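Here is the structure we will look at.
A single protein chain has been removed from this complex, and every other one stays in its place.
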Amino acid sequence: MDRDMIEVKDLAYEYIRRDEEGNVESINRAIDNVSFTIKKGDFVAILGANGSGKSTMAKHINAILYPTEGSVWVNGLSTADEKNVWDIRQTAGMVFQNPDNQIIATVVEEDVGFGPENLGVPTDEIWERVEKSLKAVGMLEYRSQSPNKLSGGQKQRVAIAGIMAMKPQCIVLDEPTAMLDPNGRKEVIETVRELNKKEKVTVLLITHHMDEVIYADKVIVMNQGKVVMEGTPREIFTKVDEIKKYRLDVPQVTELAFELKKAGLNLRDGILTIDELVQSLLEHNAR
Amino acid sequence: MQIIFDHINYVYGSGTAYERHALKDINLQIQKGEFIGLIGHTGSGKSTLVQHMNGLVKATSGHIYFNGEDIYAPDYKLRDLRSKVGLVFQYPEHQLFETTVFKDVIFGPNNLGIDKLEAELRAYEALKMVGISDELLDASPFELSGGQKRRVAIAGVLAMKPEVLILDEPTAGLDPRGRDEILEQIKKLHEDSKITIILVTHSMEDIAIYADRIFVMNHGELVINQPTKEVFARYKELEQMQLAAPQVTYVMNALKENGIPVPTDVTTVMEARDEILKAFQNNK
Partner (left out) sequence: MVLIMIRDITIGQYYPTNSILHRLDPRVKLVGTLLFIISLFLFHSFLGYIAVTIFLFSIIKLSKVPFRYIVRGMKAIIILLLFTVFFNLFLTPGDLIFQWGIIKISKEGLISAGFMAIRLTYLILGSSLMTFTTTPNQLTDGLEKLLRPLRHIKVPVHEIAMMMSIALRFIPILLEETDKIMKAQMARGADFESGGIVKRAKSLIPLLVPLFVSAFRRANDLAMAMEARCYRGGDGRTKMKPLKYSGKDFIGYLILLVYLAAIISSRILENAIF
């Protein structure tokens, strides 16, 4: 049987703030008793407001942080074991929020090659991987350009290519669209969906934008360090009041459907897109 | 008229390989107390446009009048203009530098040469306006949360008591609740102090709720200048410019096309709900 890509068991993470003399000032339990699994090939989203612990959670997956309590297993390797660190990071690549602050080289193709260089991949193979990855994210024609000339969305795609070139099994994206305009956001999410479908890469998307997760296989909602909701996008978004309680929002159409249902209209559950709402309203009208 | 742009052009890098005509023949008028939304694709000239309003950037040709005075007149003091037209940049928390929150907010009034007591009062009021509690006044700005830092930065501009407040993407990077809170605060400011607001944003939903009028920039030109509802009625044109109307606008248009008599100039969820219910009632 195929093991899970990621398994998080009773995870807790505390960070301790110390004052100038080294005495403990406060203890913040950023992750509180969290458990979930992610199957290989899935597209899973972790949704949460700022301060919910979602970014902290992401950093546990590639062993930037390690558990205070509980355990995190990536492809069967425990993140608490130091000797696993580099294998885990190659298995679970991570794309960060700020497009500029994760691009190291002054030429696009060189930046994509940075990961393979670190892994000791032979020169010829590095070139193969760079080309393949840039093609997979649709940025091959920009290979000789300076990253400074790219838009935010393009930079993030280059960052994703840089991770793909390391041949990971899973990509974790920590709020990759937070600093992008709507077009950039679309670009990045579409690229990630393609990679998930075509290359079968497991995707873990951390975000607070609802419209980005409507095609996910599973959505996990975090609040104050705990997992408070878990299910398919439709299951989650139907519970509009609960979502709002956690400082999150739903797509406008989902909210409209919710309001109409409250007012008595019998619409189907889990409406997420414009088309679905229009369909449902027309059906209702026809009755 | 509070602000008038008369045939404003802005070209930078003249004569080099990087020459760009960033603003092309912009003409606009803004009345005191209006709530304007400014939208446009990335690179359309939105930020350049607003930086002309407080004199940070000088136009290549054309005139700008603030309260009837030509700001390019030789004896016009641009520094005064900057105290009357406040500009909050994107990610304003990146400009915080002082050792305490209070000191950072009072930086603006101090630069204007206002007397100490008045400056302190303004700083205190501004912080109250953005909802920063007293106990944070002596804290270092770098210890605050992202949302708090942003509000402190906005307070820093409010403390100058501007007549016009321009905010460039004030919700960038905030989570949904943070976004709502800041926008509500801006709306409250608008209602309480009658300050003119210019909101530069990418979010159509936000602008639909709050703005009276919308300016649409496209490749350096001001292509649309109309009240909110009329702008979103032109949603097909907006799509051509890489912009989108709020989702509800699309819903209403689709319903209308399928024979349900609903108005298509709806831009908010509640309006949509009411109109749809009405249409369905009438059908019974």
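When the chains are written out, they are named A and B in that same order, and each has its own residue count from 1.
Here is the rule we go by: contacts are C-beta pairs under 8 Å (C-beta built on N, C-alpha and C of every residue); 3 or more make two chains touch, one makes a residue touch a chain.
The shown structure was predicted, so the numbers you read here are calculated from the model rather than taken from an experiment.
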| field | Listed residues A:Val74, A:Val121, A:Leu134 or A:Leu281, member touching the removed chain | value | A:Val121
| field | Touch with the omitted chain, as defined above, among A:Leu11, A:Ile163 or A:Ile236 | value | A:Ile163
| task | Taking the full complex into account, find the residue in B:Gly156, B:Pro170 or B:Pro246 that is in contact with the omitted chain. | result | B:Gly156
| note | Missing-chain contact among B:Ser83, B:Thr201 or B:Thr228 belongs to B:Ser83
| message | Going by the contact rule already stated, which one of A:Ser146, A:Thr232 or A:Asn266 would touch the omitted chain in the full complex? | response | A:Ser146
| Since one chain has been left out of the picture, which residues of chain A touch it in the full complex? | 62, 64, 86, 89-90, 93-94, 96, 98, 100-107, 109-110, 113-123, 126-127, 130, 146-149, 162-163, 166
| remark: Note that chain B touches the absent chain at residues 12-13, 16, 18, 51, 54, 56, 79, 82-83, 86-87, 89, 92, 94-97, 107-108, 111-112, 142, 156-157, 160
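The rule is simple: only the chains that are shown with their structure count from here on.
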| message | On a C-alpha centroid basis, what's the spacing between chain A and chain B, in Å? | response | 31
| said: Under the stated contact criterion, what part of chain A meets chain B in this complex? | reply: 49-51, 151-152, 178-179, 181-184, 208, 210, 247-249, 251-253, 255-256, 259-260, 263, 265, 274, 277-278, 281-282, 284-285
| request: Flag every residue of chain B that touches chain A in the complex, lowest number first. | output: 41-42, 145-147, 172-178, 202-203, 205, 242, 244, 246-248, 250-251, 254-255, 258, 260, 269-270, 272-273, 276-277, 280, 283
